[in-house]
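Every protein chain of the complex appears in place save one, which is left out.
Each chain gets a letter, A, B and C, in the order it is written, and its residues are counted from 1.
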Amino acid sequence: MSAGLARLVARRIGTALCSLVFVVVAIFFMTAALPGDVADMLLGQNATPAAAQALRHSLHLDQPLWLRFMHWCAGMLHGDPGTSLLTGRPVSEMLAPRLYNSLLLAGATTVVSVPLALLLGLACATWRDTHFDRVMTVLTLGVVSVPAFLIATVAVFVFAVQFRIVPALSDIRSIHSVGQFILTFAMPVSTLASITMAQMIRMIRACMIDVFSAPYIEMAVLKGVPPIRIVLHHALPNAIGPVANAIALSLSSLLGGVVVIETIFNYPGLAQLMVDSVMLRDVPIIQSCALLFCLTYLFLTTLADIVALASVRKGRGA
Amino acid sequence: MKVRVSLPSATQRVGMLFGFWLVLAMFGPLLAPYAPGQIIDTQVFAPISHQHWLGTDYLGRDLGSRLLYAVRYTVLICTLSTAFSCGCGILLGVATTATPAWVEQVAGRLMDGILSIPSLLCALLVIAAFGDSLMALVLTMGVIYTPGAYRTSRALALRIARMDYITVAMARGEGRLFIIWREILPNMRGPLLADVGLRFIYAVLLLSNLSFLGLGVQPPLVDLGSLVRENVLGLVYGAVAVVLPTIVIAVLTVGINLVLDATAGRRS
Amino acid sequence: MRHCRAAASTTGGPGRRQVLRLAAAGLVAAALPARAARAQAVSGEPPRRGGHLNFAGLAASTADTLDPARFALATDYIRGHMFYDGLVTLDADMTPRPALAERIESDDLRTWHITLRRGVAFHDGAALGAADVVYSLARHKDPATASQQRAVAQEMAEIKATGPLEVQVTLNGPNVDFPSMLGLVGFCIVREGTTDFSRENGTGPFICTEFSPGVRTSGRRNPDYWGGPAPWLDSVDMTGISDDMSRHNALLAGDVDIIASVNPRLVRMLRGRGFGLLESPVGTYTDLAIRLDQGPGRMQDFVTGMKYLFNREQVRDSVFLGFARLGNDQPIAPENRYFAADLPQRPFDPDRARFHLRKSGVMDSGVPVLCSPAALASVDIAVVLQYAAQQIGMDLPIRRMPADGYWTEYWMKTPMGFGNTNPRPSLDMTFALNFASSAPWNESRWHDPRFDQLLLDARSQRNETVRRQIYHDMQVMIHEGAGICLPAFTTSLDAFSPRVRGLRPSQAGQLMGYDFLSHVWLADGAA
């Protein structure tokens, strides 16, 4: 890694930290602004003011807001995200299995969607304004615009209920072989991938069309270079920057933006945990989830920037 | 000359499509044979029939009537919130090309922050802060999609700011505001249109998710996404009530995007 | 076999002991085989042991708990019945039956003596003793426990052990329904001194093998269960799927064997595909509470008018698709033995509604009706009501509120809002917690000293006939006076795959009063 690259990474990390701080502060105080707190939520319909107050006291929720925030920050600086107000268990312990699940789902989706999206995006750009391209455009727009829960529900109803090919729920415990892994993840991954891919295909198509209009692509055609080689050898290396950015943006929502998918497949991931925690006002968990999502987003976009920069540097020979 | 002829026709097509949906949004409910909350049949998820042309929903209400109201709210709210987010995002994106670097830094970090929080969580929090009136709904959705518009427009504005005609304006001694408002903005229209279309789709989807959390349009009115959601059980009966709103969403969003794409492509 | 009632009616006069008593062996021998026999009569086969059952409830979240004090949702109740036992259980018609208690007796209906069953062991092997019971009951009174049952538990003034298996509970005042109160799943018995509820240590039919809040609860059969031969199942997995369609799909696809909370709209399809449906006539109701101390509710005519404005048949037929019974603006469901059947059903009468509303002068006050997904079907009921209002020229705005925060932020805090109440073990509790002047959840802020007096009278009334009359009068008073519009009682619907046997309806709650896991067996179970 050259010094320039190192400086860029350092600067990116610096700005990322700023965003992180903003997110953490904003989330904390906005959660505090939500009606009711964890004491109310715990007691639910049976809450009486006295009971809620007592509980609040035992959870230290009667301390001033800023003091609680300071406590949380202090803990975070020591690498301790605190304990859940609701269960009293360490946040890290509650987050770990969910994070693992989410990463598994996101990973599987990435493995499926990125190559396919690249392929289809390239194909659309290559055969721009052909029937294939038009059909893909309508299809991708359609997939993006139809609510995800409907796609997932229809898919489950058809493949799990009617044809009984795959299970309706995604229970990780039932995985003991590759075959089972594929069956278990088939539905959520294909649903999620189709939505993610639709976005990526549109963006990749736009990037590639840009590159395809470059004179060196026409030059390659005039040299008699086969189309596949043109796409892979000539066009792709020049589109890595924007394509990587497009992919990073799409992937960054795979952790936190998949509530619907997790709900429908009853898949215990981070997104569900976060929504639960918002509903229950379990602030330390909300904070940690937000932090994770923010980190993921920043990590991916920074990675994309570095990939872009490195690809340019290679070309520029620096 | 060809340019002159084809340009308005594309714009006209955008106008016609938007006009169609807007007219439908404004006056569609006048065509509704029933009130949106009126239960007209004990049969739920009724198929298309003589009495109710588009069947009934999960409570036995007239789907056609509800659909007309749903179009009204989806089109209006999503149009407004898309306009708001694009307006803010574009203004900010363009403005930061001409302001001191720290402004851009602050705005950029802010936008990164909003972008990195899942939109649903963001919506929950913003609505908690703003309340849940229709106006708040529009604002919330606007805020959520502002960073996307900001990113796109800033990239565009930076490109345009390097153009020679901006240099010319600067050499003339034009003020920053004039340069942003009159020189840069008008040239971003084409490329931004495609972006606006996508944001409109996201707004339609987010609106239905908000309704699900109890934050959207108040009953008995609905938006299109919620119409699909509340009738999703009808899927097992192949009910019109779930299929038709889905088709309407697809036609609305895909149509608008295709026309915007075509216009954008022509201009750029 | 209504022991409480039977005892009361046979022993009659004051000064005699109120006894809830049955020989332990007798209870088991008499009760469970009786259930089995009934089930057999339906399915024509004896229960079979063995097999694994997957169950999906309505919801799972990180609020899932093994702490009885925090049980709040149906899935919690089911989990409670899985791992713990109460001193009594409630039968299909809400009659308390001895469980861990062998006898519960009182001379004055104020001081109660509980004699525990001998030879019951916790999952960790420790024997059940009086200290465990004292601990389990007393902790609900401690504010730090944050018990859902704290309001009820306050009734118990003193709880003390009087012997290794004897506990004495002194109430604030006489209450003949105290044994029913002990049937609340929250009052189930945990080991003395337990503070860490990440693991269960109960006496229940199953032993926990996995508990991940918001994900899953798993258990295996407790081989030493005192109430044997139940449970029949070897192991159980329980999860929560909040999405309606997904829950049903999981059943249809065979991923789970039983699901709770079937949407009435899917009954036709489930039946068509050969799945079983359990209809339990539970007394759950969704009501519109109009506060009598503020807003338009201060006008009696407004409240009366609103009551006539409810199209109850339409609510039953369109909102619940017939899986409900009409409500009559009082909280006791028709199946209940104390139901005031002679009270005339309040009809949907727009003309009278208009008359009363006009008369009240606050017809168009613009005060919104609050509803929320948190209160079952309240949004749909509100829409029905709104349309009826529109027909008589009244503009009734609806405000749908988010589910989270509804109970603490909006419910009972606004002039008009929907609430949702689950059945309580006894009428006494229903009246005391929801309608008495001092009731913590007096939704309409209704105050009637006569009602409060009747409540106290009933508590100390041993004569069943007199009590029935008192309860009748109280229902009439609520029907007439309280600001409660109660259009319908819902029927709980649960579905099961054909291999599941032994499910019976119960008034005590969905899925056999949440206790189905110790009763069901699988047709292919022994395989």
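As a convention for this text, a contact is a pair of C-beta atoms (placed from the backbone, for glycine too) under 8 Å apart; a residue touches a chain by one contact, two chains touch by 3 or more.
One rule holds for everything that comes next: contacts and distances are computed from a predicted model.
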Among "Putative PQQ-dependent dehydrogenase", "NADH-quinone oxidoreductase subunit H", "ABC transporter" or "Membrane bound protein complex subunit mbxF", the UniProt name of the subunit that does not appear here: "ABC transporter"
Touch partners, limited to displayed chains, of the chain removed from view: A, B
Hidden partner chain, touching residue among B:Leu31, B:Val103, B:Met135 or B:Met163: B:Met163
Interface with the undisplayed chain - residues on chain B: 1-4, 6, 163-165, 167-174, 183, 186-187, 189, 262, 266
Sites on chain A contacted by the missing partner chain, in the whole complex: 128-129, 213-216, 218-226, 229, 233-234, 237-238, 311, 314-317
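In this section, only the chains that are shown with their structure count from here on.
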Any chain in contact with chain A as well as chain C: B
Maximum centroid distance from chain C, chain identifier (CA atoms): B
Pair with more cross-chain C-beta pairs in contact, given B-C and A-B: A-B
Centre-to-centre distance between chain C and chain A (centres being mean Cα positions), rounded to whole Å: 41
Chain B and chain C, separation of their C-alpha mean positions in angstrom: 45
Geometric centre distance via CA averages, chain B-chain A, whole Å: 22
Shared interface positions of chain B, touching two or more other chains: 232, 235-236
Chain A residues counted as touching two or more neighbouring chains: 34-35, 149, 153, 157, 278
Residue ranges of chain B in contact with chain C within the complex: 35, 37-39, 42, 44-45, 58-60, 132, 213-215, 218-220, 232-237
Contact footprint of chain B on chain C as seen in their complex: 244-245, 248, 263, 265-266, 268-269, 314, 317-319, 321, 371-373, 379-380, 382-384, 386-387, 390, 397-403
Complex contacts: residues of chain A adjacent to chain C: 34-36, 39-48, 50-52, 54-55, 58, 84, 86-87, 89, 94, 97, 149, 153, 156-157, 160-161, 164, 167-169, 171, 263-266, 268, 272-273, 276-282, 285
